[in-house]
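Worksheet: the structure to be examined is printed underneath.
Here the complex is missing a single protein chain, while all its other protein chains stay put.
Just so it is clear, A and B label the chains in written order, and each chain counts residues from 1 on its own.
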Amino acid sequence: MMSVNFLAAVAHVAVPDAVTFAVAAVVVVLGAIGVVATKSPIHGALCLVGTLIGVAVLFLEEQADFLAAVQVIVYAGAIVVLFLFVMMLMGVDREESFKDDPMKVQRVVGIIVGACVLAGVLILANVQWVTGAHSANAPLTGRVSNVNDLANSVFTVYLLPFEATAALLITAVVGAVLLARRRSVVPLVGMTESPEVPPGSPEVSPTELPGDDGGSVAEVAPGGEDKDQNEVVSQ
Amino acid sequence: MNLGVVPTLALVVPKINYWAILPDLILIGGALAVLALSSLTGRRFPAIWYSVSTAFLALATLGSALYLWFDITGKHHHAFVAIDAGIAVDGFSQLITMLVAATLFLVALSAPGYLRREGAGGPEFYVLSMLSASGAVLMGSANDLIVMFLGLEVLSIALYVMAGSNLKAIASGEAALKYFILGAFSSAIFLYGIALTYGSTGSTNLASIANYLAKNLLEHNGVLLAGAALMLLGFGFKVALVPFHAWSPDVYQGSPTPSVAFMSSVAKAAGFAGLIRVFYSALPTLRLDWQPVLWVLSVATLLVGSVLAVVQTDVKRMLAYSSISHAGFILIGLVAANPSGIAGSLYYLFTYSFLAVGSFTVVALVAGKGDSNHSLASYRGLSKRHPYLAAAMALMLIAQAGIPFTTGFLGKFYVLAAATDAHSYALALIAILSSVIAAFFYLRLGVLMYAPDGGELAVAPAVASGSASGSAQAGSASSAAATALAGTELLDAEDELLPVTRKGSWFAVPDDRGGDPILDDPAMAGSGVALVVSGDEAISGEVVNGPGAVGELRAPEIIDVPSSEKAGRDIGAAISIAICCTVTVFFGVFPSMLIDFAKQAKLLF
Partner (left out) sequence: MTVHASWYLILGAVLFSIGAVGILVRRNVLVMFMCVELMLNAANLTFVTFSRELNDVAGQASVFFVLVVAAAEVVVGMGIIVSIFRNMRSSIADDIHVLKG
C-alpha cells in the first residue's frame, strides 16, 4: 500500500512545510465538514471561507502565488460574499432540521456513495498518482513568480479558452440580468407585442398595487384594457 | 526569492485562424450585436426582428460550417487543428456545428409565437440561445479538455437561465434550480475527472493524451481510470444517461417549451460530441475499460427510458423519457466503437434533433397560453381540431418510434448495424425490445390524437399544475361549479389535476373547444372569458359573464385560455414544424445523402 512510500517521503520533509500543510489541511477539512454539517447556511458560508483560505495557503505552499491571491480575492472575497449577500437579502437563513427528514434514505445513500468514491479514488491511486508526461506544455520556471509562466501560458497555449471565458462571462451577465429583473409587466389579453417596461419605470411603482403580500393579483377587465399588472417583491 | 529584473518574455502568440472559429465568432458576435441593438434602441425594436436576426445568424453559422466542411473534405485539404491545437476543425466538428445551427434556426423561428403568448418580449431568449449554441459548437470542436469544459459551461449556464426564463411560472424556476444544482454538480465531477486525467497523462490536450497513452504503457493507471470514469459521469449527467437522468423529466416538464426544444437537441448533441471526442479519440487505449461500462449504461438507458415513458401522462415528461431512450440508442454507436458506429451515432443525433425540435414545437402550440396543457388528454381528438398539427405530431412520433421511411428508422438501423458489426448482439436485441416498448407510447399518443371519439370529450382548458402549497384545485366554468369540482375526473397519477369535463353534461359553456388557442377559430372570444394570470404561482381564473355562468364565479387556479388569437398566427412555428417534417420524410426516403454526410464526418484523431 501507499503507507510505506509515504512514510519514506514524509521522513525527509522539512518541518515548517509539513506543519503548514498539516495546519492548512486540518482547516480545509474541518471547514468542509462544517459546510456540510452546520444547520445554518450562514455558518456554512463562514466555514467555506475557512476552507477557501486553507486552500489558498496550500496554493502558496505549492508556489502558485498568483492563484493563491486570486483564490482569496475571487473566492473568499467575491463568491462567499455573494452567498452571504443573497442570504441576508432574501432572509433565507432558516435552519434546516436534520431530525424530521423525509429523505433519510437518501442521506444514508449519500454518505455511502461518498465513502465509496473516496475509497475508490484512494484504492485506484494506491501507489502512484502522478503518471503524466513532465512539462508537456511549458515548464514552471520559478524565476520571479509564477505569474509570468501563467501569463505566458494563458496568452499562448490557452488563448482560445481565454477568449472563451469572454463568452462565459457575457452569458452569466445576460442570464443574471434576465433572472433578476423584476417581472414588471404581465401579458395583456389581446396584445400582440408586449413592450418591456424598464425597471425604473413609474408604472412599476409598488404603491399602485393592491395590498397583497407577495403574490399579488391584478385583474384585466374583460375587454382587455391595458392595465398593468405588477408584482411586488416584498422583503 | 530573487527580485531581479523581470526578463522580457517574448510572447509568441499563436497564429489565429479566424476561419476555423468563424461559426463561433458569428454566434458570439451576433449575440452581442443583438444585445447591443436592443439596448441602444431602448427595446423599441419590434420583437420579431430578434427572431429574424437570430435565424439569419444561425443560417450564417450553418453557411460558415458548410464552407469549412467543403474546405476540409476537398481534395487538397484535410482536417486541421487551430489556435495552438485548441480546436480541431474536422468533419465531426462541422457536423455538430451544422446540427446546432440548424436547431438554433428552427427554435428561433418557433420561439416568437411562444414568447408573445407568454408576454416575454426582449432579446434575452435569443441572445442566450446563441451563446448557448456557441458553447455547444466550442464543445463539439474542442481538442483540449479545458476548451471542452469552457464550452460545456457556456452551453450549460445559458441553458440554466433559459430553463428558468419563464419568470412567471414557478415550475420554470424550479426546473432551472434543479438543472442548475445537478448541472453544477456534474460540471464539478467532470472537472475533477479532467484534473485526474491531466495528472496521469501530463496534458489536457486530447491529441497529446492519445499520443502519450499510445507511447507509454502506464503501470499504475488507476488515476487515469478514475479520471475517465468521472468524466463519463459528467457527460452522463449532461446527456441524461440512466443512472444520472433524474433531472431530465423534471427540467423538461418545468422549462418553457422552446427552451426544452433547444436543450433537448443541442445539449444532447454537444454532450455526445464531447463524449465521442474524449473517449473515442483521446482514450482509445482504454477501450477495453470503457466499452463494458458504456454497454451497461446503454442497456439501462434504453430500458429505463422506454419503460418509464409508458407510465407518463404528461407529454413533456413522456418526451423527456423518450429522449432518454434515444440517448441509449446514440450510445450504442459508441459501444460499437467502430467508424460505422460513430457515423450511426452522428446520423442519429442529427436526425433526432429535428424530431425533438419538431415535437416540442407542436407541444408548445398545443399547450397554448400559459404553456400548461401538457397532459395526454389535451391531445385527445387533436386531429379534429388541428388536422395539420396532429399530422405533424403523428409524423414526429412515427419517426421516433422508428417506423420505416422516416429518419428515425434509419438512425436506429445504422446504430444497430454497427452494434452487430461489433458482435454486440445482446445489445442490439435489447435495443429492439426497447424500441418496441417505445413504439407503444408513441402510438398511444398517436391513437389518442386520431381517436374517433375524440369529439365527445372536450378537454377543459384548465390544467393547472399544483402551486407551492401543492393543492391544485380545478374548477370549471359552469353553472354547476360544485358539480364540476366534485366530478372532475382525475386522470393523472402525478399530483397533477386534470379536469376532463364531458361536453354538455358538466360543461355549460357552449361549443367549448378549449385547449387550442393558437390555431383555432376564436370561438370563445366573444364569450367574455377573461384571462387573469397572475404573476405568481397562484393562478386565479375569473370568469366574467360566461354564457352559461351564473353571475361571477371565482374558480381558483384555473387558467382560462383566451382564444382571441387568430388561426395561423404562428407562422414561424409552422415553418419550423414543416422543415422538421420535410427533413424527416425526405431523408427517410432518400437516406444516402445524409448517411454519407455522417460517414464523412470523421474525427481528426
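Convention: a contact is a pair of C-beta atoms (placed from the backbone, for glycine too) under 8 Å apart; a residue touches a chain by one contact, two chains touch by 3 or more.
Quantities reported herein were computed from a predicted structural model and do not represent experimental measurements.
Peer 1: Given the contact rule set out at the top, which of the displayed chains would the hidden chain touch in the full complex?
Peer 2: A, B
Peer 1: For the chain that's not shown, point to the residue among B:A31, B:L150 or B:L376 touching it.
Peer 2: B:L150
Peer 1: Considering the whole complex rather than only what is displayed, give the residues of chain A touching the chain that is not shown.
Peer 2: Per the touch rule, chain A residues meeting the hidden chain are 2, 5-6, 9-10, 13-14, 17-18, 21, 25, 28-29, 32-33, 35-36, 41, 44-45, 48, 51-52, 55, 58-59, 61-64, 66-67, 70-71, 74-75, 78-79, 82-83, 86-87, 89-90, 92, 94, 96, 101-103, 106-107, 109-111, 113-115, 117-118, 121-122, 125, 129-130, 132-140, 146, 149-150, 152-154, 157-158, 161-162, 165, 168-169, 171-173, 175-176, 178-180, 214-215, 233.
Peer 1: Going by the touch rule given at the top, which residues of chain B touch the chain that is not shown?
Peer 2: Within chain B, the residues touching the omitted chain are 146, 149-150, 153, 157, 160-161, 164, 167, 170-171, 173-178, 180-181, 184-185, 187-189, 191-192, 194-196, 198-199, 202-204, 246, 249-250, 253-254, 465-468, 470, 494-495, 536-537.
Please note the rule applied: only the chains that are shown with their structure count from here on.
Peer 1: With chain centres taken as the means of their Cα atoms, state the distance from chain A to chain B in Å.
Peer 2: Measuring from centre to centre gives 26 Å for this pair.
Peer 1: Given the complex with chain B, which residues does chain A contribute to the contact?
Peer 2: Touch list, chain A to chain B: 120-121, 123-137, 143-145, 148, 152, 155-161, 164-168, 170-172, 174-175, 177-179, 181, 183, 185-196, 198, 214-222, 224, 229-231.
Peer 1: Within the complex, which stretch of chain B touches chain A?
Peer 2: It comes out as residues 1-4, 6-7, 9, 11-14, 16, 21, 28, 31-32, 35, 43-44, 46-47, 83-84, 86-87, 116-122, 124, 127-128, 131-132, 134-135, 138, 144, 146-147, 150-151, 153-154, 157-158, 160-161, 164-165, 167-168, 176, 196, 198-203, 205, 208, 212, 216, 218-226, 528, 530-538, 540, 542, 544-545, 562, 564.
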